[in-house]
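Below: the structure, in structure tokens.
The complex is shown incomplete by one protein chain, all other protein chains being positioned as in the whole.
Our next item is chain A:
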Amino acid sequence: MNFTLRKKFAAVAAGLLLTVALPGAGFAADTIKIGVAGPHSGDLASYGLPTVNAAKIIADKINAGGGINGKMIELLVEDTVCKPEVATNTATKLVSDGAQMILGGICSGSTKAALPIFLNAGILVMSPSATNPPLTQSGEYPNFHRTIAPDDAQAKLVVDFAIGKMGYTKIAVIHDKGDYGKGFAEFAKQFVEASGKAEVTLFEGVTPGQVDYSAIVQKVKQSGAETVIFGGYHPEASKIITMMKKKRLDATFISDDGVKDQTFVKVAQENAEGAYASGPKDTSNNPLSKQAVQEHKDTFGSDPGAFYENAYAAMLAITNAAAKAGSTDLEALKKALQTEPVETPLGPITFDERGDAIGVGFSIYQVQNGQWVELK
């Protein structure tokens, strides 16, 4: 018993020694070590592997061009399986291997678990896909950044559009009681109330699949709302908007990217005309975006997968920041991220002080002549 305990102690002590010793070694070497953490095996691997590919493509390009300020990029690819308990091990390993920046954290949950370890080591983390709002908004993880808009950004955009652009003062918020729809609706309600310029006249959930929604539509009408903000997916949205037209409810309909789908227009037909919804900004015409996709095809012989462009943008952002800052010190990198715009497939981006990318996000779309059209 005593013996095994002592053995364990020795192992832990050796481990601690390594963690202290190796970052020093990392700085001394002529490489910049970038850890790539994400699910590379298991059922979520398809979300993590495109990020590894993006990192490889950019690292090879930079290395071929002489590296960052003369230092070559070395990638440390480690699997998190999107499991928090694995992610903490991965993080410890990356820190002890001398990673100076981290690309990744694909799932919000495992990213959150790993963040304190990276924060203690003073390492910048840039995620292409973790959308959980508190990661940036809680202020607990000043080292965390992302190139994807957080979940609440849609609600913010929708509310700003409804109040700021359209000038509505009475807003009914309806949702489908699901995690996504209700989460969106709750953020929307919160932003409407915080604006001080408009009131939420109604906040209610409907049962998906219910035979008809006339009663809720009448209630919206009774509440005097000028617009309905709906959180949920297109089947309920098309039923509600059809019923709104049938009941002669003269209010506009604004929804989320669960509704910004061609099926919505197909099912609701002419009733969908004029409806608004938020959806990811259309960046497919961006030359850099086309280039990034082409590079993936040339290198790996296949189309890129999920979050590839966000990962490509994230890798560009951290390598650019390292080049501009001339070091991988957290504060210097953060300053560079906030002040030095970088051209990415998602458009030119910088970061706010909380770590969210400015310039990445959602647009408002409107159904015009049976098509979703991005409103500029």
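One rule holds for everything that comes next: a contact is a pair of C-beta atoms (placed from the backbone, for glycine too) under 8 Å apart; a residue touches a chain by one contact, two chains touch by 3 or more; residues count from 1.
Everything that follows uses one rule, which is that contacts and distances are computed from a predicted model.
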Just go with whichever of "YCII-related domain-containing protein", "Branched-chain amino acid ABC transporter permease", "Phospholipid/glycerol acyltransferase" or "L(+)-tartrate dehydratase subunit alpha" UniProt uses as the name of the absent chain. "Branched-chain amino acid ABC transporter permease"
Which one touches the absent chain: A:G70, A:G196 or A:G209? A:G209
Per the definition of touch given earlier, which of A:Q218, A:Q291, A:T339 or A:Q368 contacts the omitted chain? A:Q218
Tell me which residue among A:V228, A:M243, A:V259 or A:L346 touches the hidden chain in the full complex. A:M243
Interface residues of chain A (partner: the chain not displayed): 177, 204-207, 209-216, 218-219, 221-222, 234-235, 238-239, 242-243, 246-248, 263, 266-269, 271
